[in-house]
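Only one protein chain is missing from this complex, and each of the others stays in its spot.
Let's turn to subunit A:
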């Protein structure tokens, strides 16, 4: 199981996948917004989205888990 983590503190601007979706390595999972910039967070491995741990608008810190992929 792979954990998709936030690379910096910010808020969750958009979640672009749903639980159960099949994703490819490099595909965007969540778009964070930090310091007026949108930062896409991509999957590092291919798989199925098992769980989304955050909702749009949530505030996350660096290294917080955003989603898990199986």
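Criterion: a residue touches a chain if its C-beta (ideal position, glycine included) is under 8 Å from a C-beta of that chain, and two chains touch if they have at least 3 such contacts; residues count from 1.
The definition used in the following text is that contacts and distances are computed from a predicted model.
A.B. asks: Looking at UniProt, which of "Branched-chain amino acid transport system permease protein", "TonB-dependent receptor", "biotin carboxylase" or "Anti-sigma regulatory factor" names the chain that isn't shown?
C.D. replies: UniProt protein name of the non-displayed chain: "biotin carboxylase".
A.B. asks: State which residues belonging to subunit A touch the missing partner chain.
C.D. replies: 7-11, 34-37, 39, 62
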